[in-house]
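Mind having a look at this structure? Questions to follow.
Note that one protein chain of the assembly has been removed; the remaining protein chains are unaltered in position.
Naming follows writing order (A and B), and every chain is counted from residue 1.
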Amino acid sequence: MAMPVSYYLRTSKMPHIWCAGCGHGIVLGAVLRAIDSLGLDKDQVCVVSGIGCASRAPGYLDFNTLHTTHGRAIAFATGIKMVKPEMKVIVLTGDGDAAAIGGNHLIHAARRNIGIATVCFNNSIYGMTNGQYSPMTPTGSYASTAPYGNIEEPFDLCDLVYAAGASYVARGSAYHAILLWKLIAKAIATDGFSFVEAITQCPTYYGRRNKMRSAVEMLKWQKEHGVTVAGAAKMPAEDLAGKFRIGELGARTRPEYTRRYAAIIDAAQRGEGGERDA
Amino acid sequence: MHKEIRLSGTGGQGLILAGIILAEAAVHDGREVIETQSYGPEARGGASRAEVIIADEAIDYPKVGVADVVLVMSQEACNRYAAQVKPGGLVVVDETNVKSVPDVAGARVVRLPITDIARHEVGRQVTANMVALGALVGIAGLATPEAAERAVRERVPKGTEELNLKAFRLGMELAMERARERARERARERVREASDAT
Partner (left out) sequence: MPSKAGARLMQGNEACAEGAMAAGLRFFAGYPITPSTEIAEELALLLPKAGGKFIQMEDEIASISAIIGASLAGAKAMTATSGPGFSLKQEGIGFASYTEVPCVIVNVQRVGPSTGVPTAPAQGDVMQARWGTHGDHPIVVLCPSSVAETFALIIEAFNISERWRMPVVFLMDEVVAHMREKVTVPDVSQIAVAERPRPQVSPEQYLPYAAGEDLVPPMADYGTGYRYHVTGLTHDQTGFPTTKRIEVDALTRRLDAKMRMAAPHVTFVDEILVDDAEVVVFAYGITARAASRAVRDARAQGLKAGLIKAKTLWPFPDEHVRKAAERARAIVVPEMNMGQLVREVERAAAGRARVVGLSRVDAEPITPDEILARLREV
């Protein structure tokens, strides 16, 4: 159907709050192109977010939109999806929102395999609060709360979410924007929990402290460090150090949660099961 | 009517269920009722108790202090609760588990082989709670037998209704038998008294 991206935007809410050079706009563009490519009805799309730079995205989108509390977007989205299983529920979140304060909700939504598509804008930093390290900040990087360098190891979020039970996980980047929207489209079309990690740049708080002063430098870094799944398969492990795999990292068919619950309702209404011990 | 009843024993004896059934029987009888119980780890072992108040008028305070009727199904419960009974009240003792009863001046003590009956006559020790319930209904008239049987049927696990009703009825019969014995004893006493007087 190919509508212009502006069809899905609340243009009256522009300008957005993101800094010059921020990669979030590219990721959001990929989300909208994905929605467009699937031909979804705007009324039947619900976009939910938590707190942080990425979580401001829904305010600019012409869908049913919900900007919640820090880390809890997936839990709010679970309530919406349970009540309206026919809606497409999409969570837009950041690395701090999804992997730190909201980590529990992320793994449990994956475990339940509830039909929510989650896109994590991973810029390796807490941008909204001016640059503290997150669970996705690389070891050795600097942040306002890691002035001597970060001694923590980051998650591989895609591996984590897939191990927890998601139907679909993938990774893209702001540099690999076309791949990204195709991955997001597949995620949204998945009947089950799906997760796309979008590597994006924060020149203001991450780049500046880590010797990448411009967005261009950071996008070049993405270009040089992103390795396709197929390419990675042919590379020796030591060559992959410091690189990130992009593309589809896991896809499988598992029963979706709200469908399973619909079967519970059917059984309960037929009077089957539901025995209570004395 | 305003009766405060305490059922006590150890966790696993089913006293909470017995309390609930007694309370439900009171609802079927059209009375006001409150049931409270001990909660937490103690309900799964150690001391256990359920308390029921049955009344014709609305009940305000739900806790039982000194009771009208006390059931004790273990020695520990007996030591702790048997004496907390009103003068003129009733203490029903499961003599299978309780060997010594403290002095309960002014109250009537009825000793019954409750667990033995469940074990040997019903064939399932877990039905001791229903034998006890039957005995309480039989001796103290806390509910009509019809209401109590209906409540047993509605509250016990499906498939165990007949077994539990059998236990309940054996408890009732035991109580009736004791009542008849007591009546005979009293009659004998009266005859003795009369002959002593002449």
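Just so it is clear, a residue touches a chain if its C-beta (ideal position, glycine included) is under 8 Å from a C-beta of that chain, and two chains touch if they have at least 3 such contacts.
Note that the structure is a prediction, hence the values are computed from the model and not measured.
Between the chain not shown and the residues A:Trp18, A:Phe76, A:Tyr133 or A:Phe244, the one that touches is A:Phe76. Touching the chain that is not shown, out of B:Ile34, B:Val152 or B:Ala175: B:Ile34 (per the contact rule at the top). Considering the complete assembly, chain B touches the hidden chain via residues 20, 23-24, 27, 30, 32-37, 39-40, 59-63, 65. For chain A, the residues touching the absent chain in the complete assembly are 10, 13, 42-44, 46, 48, 58-59, 62-69, 72, 75-80, 82-84, 86-87, 104-105, 108, 261, 264-265, 267-269, 274, 276.
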